[in-house]
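What follows is a single structure, written as structure tokens, with notes after it.
Only one protein chain is missing from this complex, and each of the others stays in its spot.
Letters A, B and C mark the chains in the order given here, with residues in each chain numbered from 1 onward.
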Amino acid sequence: MVDHAMEIPEHPTSTGLNNVKLAMWAFLASDCMFFGSLIAAYMVSKGRNVVGPYPEDLINIPFTSVSTFVLLMSSLAMVMALHGIQTGSLARFRIWTVATGLLGLVFLGGQIYEFTEFAHEGLSISHNLFGSTFFTLTGFHGTHVAIGVIWLFSMVLASFKPGLVTQRKSLNVEVAGLYWHFVDIVWIVIFTLVYLLY
Amino acid sequence: MASRVSVGPVPVTSEQTFAQPRGVWSWITTVDHKRIGILYLLTALFFFAVGGLEAMLIRVQLARPNSEFMSADTYNQMFTMHGTTMIFLAIMPLSGAFFNFLVPLMIGARDVAFPRLNAFSYWALLFGAIMINVGWLFGEAPDAGWFAYANLTSSAYSPGNNVDFWVLGIQILGLSSLAAAFNFLITIVNMRAPGMGMMRMPIFVWMTLITAILIILAFPALTVGVTMLMLDRFYGSNFFVPEAGGSPLLWQHLFWVFGHPEVYILILPAFGIISEVLPVFSRKPLFGYSAVVFAGAGIAVLGFSVWAHHMFTVGMGPVPNSIFAISTMLIALPTGVKIFNWIGTVWGGHVSLKTPMLFALGLIALFIVGGISGVMHASPPVDSQHQDSYFVVAHFHYVLFGGSIMGLFSGIYYWFPKISGRMYNELMGQIHFWLMFLGMNLTFFPMHWLGVQGMPRRIYTYDDSQGWNDWNMFVTIGMFVLVVSFVFFAANMLMSLVVGERAPDDPWDGATLEWAISSPPPVYNFRTIPLVTSRIPLWSEKYPEVYGGDDHGAHSYEQPDVDDEHGREHMVPGAHGDSHEHEAHDAHGHDDTIHLPNPSYWPLVTAGGIAIAFGGFLVSYIMVGVGVAMTVIGIFAWALEPAITYVAPTTSDDAAHDHHA
Amino acid sequence: MASTSHHGGAPHVEEHAHPDPRQYIRIAVVLAIITALEVAIFYIKALEDYDTYILLPLSALKFILVVGYYMHLKFDNKLFTYTFIFGLSVGGGVILSLMALFDRMF
Partner (left out) sequence: MVRRYLGVSPGRGGSGRLIRLASVAALAVLALSLSGCLDESPQSTAVIGGEHNQRIWDVYNWLWIGSLFVFILVEGLLLYAIVRGRAAPRTAHGRPVPVHGNTRLEILWTVIPAIVIVLIGIPTLTVLRDLSSTPEHDNTIKVDIVGHQFYFEFRYPELEVSSTNTLHIPAGAMIDINLQSADVIHSFWVPRLAGKTDNVPGRTNYMWLIADEPGTYAGQCAEFCGLGHALMRFQVIAHEQEDFDAWVEEQLAPPTGEGDPTIGEQLVTGGSCAACHAIEGTAAQGVVGPPLTGFASRPEIAGVVENTPENLAAWLANPPAVKPGTAMPPPGLTEAQIQHVIAYLHTLE
């Protein structure tokens, strides 16, 4: 193991588990409730529109399938980045993290495109119940993605300052990864419930 | 040890490092859990007084029929703010004060897991409180009730800014609570002193842990509901708009999915407090420790399955009503287990009726009444007569005032010496208790009769012909007894702070770790981290002949490295004499520096940014932008500044005690 | 992670194997195939009435794969699993009960 000059020795914890990682899992549990409530609101409001457009008029499965695929692959890139830093390769960490972030950006671009398309069809957050629930649910997911992208790129930037992103500190990358994958699994659920099963 | 790399500033002498920092700035930038605890305490007491003042005005208005003291508009703001203030700004922060001050001390830690996040929680609480209350300045305080039922809260029916203040304030308070909950969850799971297995933790710590879990899982539902309400109000979305197919009942569900766990968030800390107080003043360990722990966990789990008992009259139909009725009634079982174990603790003890004990016993006596009326509501047919009547008001004041407030005041008296370093005046404490106990029953018991006589809640006036005059007058008079009792409280606290006797380290012959250190505790809490070998570490030390065999929880799974025989020699010494010299050494044997978190103002900047951003929704998007920018800057600066200073090798006499060396 | 092992006393709970990148790629392939399958099922008229019952388990499978392998839950400390599962079940419970209460199954 390389002892880095800036290394802060971890305080041993009662469970041996890292504080930040445990906090991230607790946060994800909490976020399950957050998206659970949003999805519940979407599901109970489904089919109660009093005016169109309705989901079936708008939803574009081929397009969203591609976005879904992009997000899934970003998860792959994320684990590759983590593997990179865990095996001590800063270069692979950077490449894969940038790839993850870029895939995230592609997904976001897709979402923006989708939102504008829907808006052209007359859908808006205030137009009907579908608009309200759809934009809120997918919008919050998109916000999560955006925060993730910022986080990932910040890590890449930080990695240029020696000692900030290292093999010993791969845990920071792992924690970011947990967040990123969670955003991905939320999308798995949304894709099925909101798109495939509209 | 391989990993020990000396870094950071040049070692400083302990006097310099450990001197209490002074001045306002040191409070603003503090990340010390004890100071944050004190900030929570003062804020909570302030808002308790505000909520109490609102209650007084409510009662004055209701003392007589057709009273003209207040208009309907003012009254609606008054009861809404009374409920909101008491729940979010008095009880929760008061519990938070104890979490902050005590959890690290009780588990033998130097601070919480994320000290700066802790400071953030406090500032967010303060800003949220201001946001909710700022409406008073414009005569537009929130006025839709503490559960703000849609669609009365829609812009169509509440066009003013009243509800906006509520929505934005609740969002900020939610962030504050969530941040605190993550912090305490991690602190408790991960920062325990060696030897303190989960089943050795003080019950107060257990209840804090369960409360944290409840917050983590309950608050997101509120956040989502309130976000939707915000979108409905600011951007015309349709979540709760029936004309557009939206459902006002969706709000009720989301609110109570949060709201019922919330009531356990309000009571469990108080339960935890009295589980510490009862044994100490009965001189007997808690009866049925594991039963009390599991009952707490059971309440938490069941607590998520009962929310719709607040909605028995909305027309859910007989099947859902039956299911929620049964699950609600079942909660009586774990709660009963707690009550009975407390009685078992007192039973056969040498009871000393000091003020903290009186309040603890008061909690048991009064909570039983509130619990029973709760179970009465759990029967949907009966609830159809109770719902939204003063019977419910009686129920929740018995559990909230008779339960939470009693417990929290027990805690205030119990830990006052530890927090302030002074003793309170026992006689005045006793007077406070008896007046409060009496006043509480005079005020809230007759509300049962008013409810049975059909008096709905949230009415600003009633008519002579409705037959509620006498009891209402009676209740109002009872409330003034309560007010007098709090005068004794306030006078006692203020006087004791100035002229109170100096408190010894361990005035009550306590059993838990916080009594092993000085009163008030030093900045670093424990010079060396204690090794815990018992649920009642101090008693095991002070009375080895009585509690010698007490090694409960020793074989808890995650502490394989603690061996009891060795450990006993290192047990925390009693509080007699100067504790620092005797403090046991860290089990790991190499903890020769004290790590204290650096002061930081970034938490304040971040919380301020969030508050400004939310406030911006009422002013301009520019302000929202400024707030967001401030938040982002705050977060990055926070992430990049060094968190911990490593300083001050401990004095050599500690090394002499190092048996592991 | 590694840091805990430096402190003699602390148990080595967090030590776990790093799965090999090839496995990550295999999982990605499986995920992609399932997604393709899901989309295909969406277009198959014959399955229209059953799509809920096919699509939900498929997405659950994807969910489990990502959580289990990419998020290492399968190999990691059980405390993480319990934490996550508790949140997931309360959140899932809320979705299901609200759908039932509003008479709105999938």
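We adopt the following convention: a residue touches a chain if its C-beta (ideal position, glycine included) is under 8 Å from a C-beta of that chain, and two chains touch if they have at least 3 such contacts.
Keep in mind that this is a model prediction, so the values were computed, not measured.
Peer 1: Missing chain touches which shown chains?
Peer 2: B
Peer 1: Looking beyond the chains shown, say which of B:Asn321, B:Ser404 or B:Ser485 touches the absent one.
Peer 2: B:Asn321
Peer 1: Can you work out which residue in B:Trp307, B:Tyr462, B:Phe526 or B:Trp638 touches the chain that's missing from view?
Peer 2: B:Tyr462
Peer 1: Considering the complete complex, identify which of B:Asn161, B:Gln385, B:Ser420 or B:Asn598 is in touch with the unshown chain.
Peer 2: Residue touching the chain left out of view: B:Gln385.
Peer 1: With the full complex in mind, choose from B:Gly348, B:Gly625 or B:Pro642 the residue touching the hidden chain.
Peer 2: The missing chain is touched by B:Gly348.
Peer 1: In the whole complex, what residues of chain B lie against the chain that is missing from view?
Peer 2: Those residues of chain B that touch the unshown chain are 66, 68, 72-73, 76, 144-145, 149, 151-152, 157, 242-243, 245-249, 282-285, 287-291, 313-315, 317-318, 321-322, 325-326, 329-330, 332-333, 336-337, 339-341, 343-344, 346-353, 361, 364-365, 368-369, 372-373, 375-376, 378-385, 387-389, 441, 445-446, 449, 452-463, 465-468, 471, 543, 545-547, 550, 552.
Basically, only the chains that are shown with their structure count from here on.
Peer 1: Using mean CA coordinates as chain centres, what's the gap between chain A and chain C in Å?
Peer 2: Here chain A and chain C have centroids separated by 14 Å.
Peer 1: Could you grab the centroid distance between chain A and chain B? Build each centroid from C-alpha atoms only and quote it in angstrom.
Peer 2: The answer is 33 Å.
Peer 1: From the mean C-alpha coordinate of chain B to that of chain C, what's the distance rounded to whole Å?
Peer 2: 35
Peer 1: Give the residues of chain A that touch two or more other chains, as numbers and ranges in rising order.
Peer 2: 9-10, 12-13, 15-17, 22, 26, 29-31, 33-34, 36-37, 40, 44, in rising order.
Peer 1: Among all residues of chain B, which ones touch two or more of the remaining chains?
Peer 2: Residue numbers touching two or more other chains: 2-3, 189, 216-217, 221, 247, 250, 257, 558, 588.
Peer 1: Which residues of chain A touch chain B in their complex?
Peer 2: The contact residues of chain A facing chain B are 3, 5-17, 19, 22-23, 26-27, 29-31, 33-34, 36-38, 40-41, 44-45, 48-51, 125-126, 128-129, 131-133, 135-136, 154.
Peer 1: Where on chain C does chain A make contact in their complex?
Peer 2: Contact set of chain C toward chain A: 1-4, 6-7, 9-14, 18, 21, 24-25, 27-28, 31-32, 35, 38-39, 41-43, 51-52, 55-56, 58-59, 62-63, 66-67, 69-72, 77, 79-80, 83-84, 86-88, 90-92, 94-95, 98-99, 101-102, 104, 106.
Peer 1: Please output the residues of chain B touching chain C within their complex, sorted ascending.
Peer 2: For chain B paired with chain C, touching residues are 1-3, 189, 194, 213, 216-217, 221, 247, 249-250, 253, 257, 304-305, 308, 316, 320, 558, 560-561, 587-588, 590.
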